[in-house]
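Handing you a structure now.
A protein chain is absent from this complex, but the other protein chains hold their places.
Labels run A and B following the written order; every chain starts at residue 1.
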Amino acid sequence: MTAVTLASPGAAVRYAPPIETELERLVAALGAIPALAERYPLRWLAVQLLEGDEHLLAEAEGLGGPAVTAALAASRERLAPHYGEDLDVALVDQRYRFVHTLARQALTRPAAPPLTLSDRIDRVVTHRWLGIPIFLALMWVVFKLTTDVAAPFVDWVDATLSGPVSGWATALLGAAGLGGSWLESLLVDGVIAGVGGVLVFVPVLLALYFALALLEDSGYMARAAFVMDRLMHALGLHGKSFLPMVVGFGCSVPAIYATRTLDSRRDRILTGLLVPFMSCSARLPVYVLIAAIFFPAQAGLVIFGLYLTGIVVAIVIGMLLRRTLFRNQPPAPFVLELPPYRLPTPRGVWRQMWERTAAFLRKATTIILATSIVVWLLLALPVRGGGRFADTPVEQSAFAALSGAVAPVFAPLGFGGWETSGALLTGFVAKEVVVSTLGQTYAVAELEEAAEAAPTNFGEDLLGIAGGLVSATGDALQVLPGVIGITLETPEEETALEGLAAAVRAGFEASSGGHGALAALAFLVFVLLYTPCMTAVAAARHEFGSRWMWVSIVGQFVVAWLAALLVFQGGRLLGW
Amino acid sequence: MSTPSLPLALAGEGATVRLVAIQGGQRTAHRLAELGLTPGVTVTVLRDNGGALLLAVGDTRLALSYGLAQMVLVTGEELRDA
Partner (left out) sequence: MREVTIALAGNPNVGKSTVFNALTGMHQHVGNWPGKTVERKEGRLILGDRQITVVDLPGTYSLAARSLEEQIARDFIVRERPDAVVNVLDAANLERNLYLTAQLLEAEARLVLALNMADVAAARGLRLNPEALAAALGAPVVVMSASKGQGLAELKATLRDLVTASGRGVRPSLKEVAQ
């Protein structure tokens, strides 16, 4: 239905007579300045200046000089007896009266307004005692989705990349007469293993963004802010800061930018410092990998525990910061609209899943590709022993030497091996690289074997890939009831990235003196808490300045180191 | 009509009240007014979770922290318990 009337264009707000008089005077004064008259609608500009817009005032004074200042001051003085200090609220109020008249014409309300479905849902969801349990239950479902349901697809992508795709690359290079060359090694061990190690987790990210899109589009996210307000007060923040925190579970970078919705600089900085403790989705691949290797039976629990640990550490750090750096600065009061509940549309949800995952993939093809190649180069360069370029044992490479030099820092934490310290180093670039570097340092030889071991033709490969997808979907559907607590069958004894598992396990056992699982747990805690990736650091500098960026970089490293130390040495003392 | 005004934070869950004035900073008053909290409107406190209020203002639902709710003065003339 379309209604078009062109009868009275420019039906605008009329203010009370004293204000209208001053608006006329101001329009006349501003109209005398051509630079302003060309740039702005004058009546609008006059209203904004009366309302106290500082940006526009500075600009108008810049273009019009003291004449503007004088005219505005005179108008304000004449209006002071009518409105006192509340001139701007009076303007808003009168605009609302105009709006009220409009709405009365355009809208007929039912005699007895029904209690909306939204309000009825809110009675339960925002309930004083039920609110937090409901929130935690929803978060649990999100983690089950991102772990158990996504897992079969993760296996499928991994099998496809390390099997057929690596095989095709080798075959193509072989056909071009480059088989067994350093180029093959770069492509298969560097590019495919590195970027592939990240692509493997696209199903996990799709699941996470699916859940976030549902929570956002349904309107629940704003309720979560209200429900969590009391808990957030413990951090010296309020419910509104909760939104950037939840976004932080996806990625710290948009979360840091999301702090802009907060009203005071103090809240923005404090929230920005705590956001990186919310475990971002790029760290999830590390958890999935390590947990699948060391805690296959309780992987979901371990990962959920890590997310909780991040939240608890944020609470502790928040309380500390509130009593130290942010002493004498109370949180700004907050107001937030709760939109009505809405059924998310499949198209809207898919769009968000795709846009966010695509943004991640763009990163994967730039930063991660570059990092993978640099790491491969360092791995290929021999610094000891008699190896040649691209044909040197890993432990004699430049990368091993560099990582070995920093490894002692991590020795008290139980993971002082050069392989892990190397992965943590590249993790400064981007957290998702930790997994691909582990893949490169632990499994270079193993992947080569896998690539050469499978003499299949292209058609068989395609059939195998398609069949794998079908069975992965079947597996995921079987897992789905488990998300809400029903288990159809015991999970299979199958872990992702099997070849890598043995190498990683052996590495952790060696570096921790036989306490591999404990060292793995300390490693996970360290990955959870340590310095965010360089993109997040850049975002923090952009938003809060260099000083706070360094607070974030150094502070988080120290916190992570201490927490991992506590886990490993504490666990040892308890006899694990 | 001589009922005294009180801060919205004290109105209690279920209360329906009329907004009289917004005290405190100019910026705050302006922001709240733009969201529909102008003098004269009827406000219902749907929920009070001990740190923030969930309000119905016309068709809008707003979450308002205690800090802000202290600055919003309302009259109890229409006050009634749910």
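In the analysis below, contacts are C-beta pairs under 8 Å (C-beta built on N, C-alpha and C of every residue); 3 or more make two chains touch, one makes a residue touch a chain.
Note that the coordinates shown come from a computational prediction; the quantities given were computed from them, not determined experimentally.
Would you list the chains present here that the left-out chain is in contact with?
A, B
One chain is left out of this view; which of A:P41, A:P133, A:G180 or A:G467 touches it in the full complex?
Considering the complete complex, A:P41 is the one touching the chain left out.
Which of these, A:H55, A:R327 or A:R388, touches the one chain of the complex that we don't see?
A:H55
Go through chain B and note every residue touching the omitted chain.
27, 30-31, 34-36, 57-60
Identify the residues of chain A touching the omitted chain, counting contacts across the whole complex.
1-13, 38-41, 43-44, 47-48, 51, 53, 55-56, 95-96, 98-100, 102-103, 105-110, 113-114, 116-117, 219, 257, 260-261, 337, 339-340, 342, 345, 347-348, 351, 355, 542-543
We take it that only the chains that are shown with their structure count from here on.
With chain centres defined as C-alpha means, what is the inter-centre distance between chain A and chain B in Å?
Result: the chain centres lie 35 Å from each other.
Sort out for me which residues of chain B touch chain A in the complex.
22, 26, 28-36, 38-39, 46-47, 49-52, 54, 56, 60-68, 71
Give every residue of chain A touching chain B within the complex, in rising order.
Contacts found on chain A: 51-52, 85-86, 88-89, 92-93, 96, 118-119, 122, 126-128, 131, 222, 225-227, 229-230, 233, 238-239, 263, 330-340.
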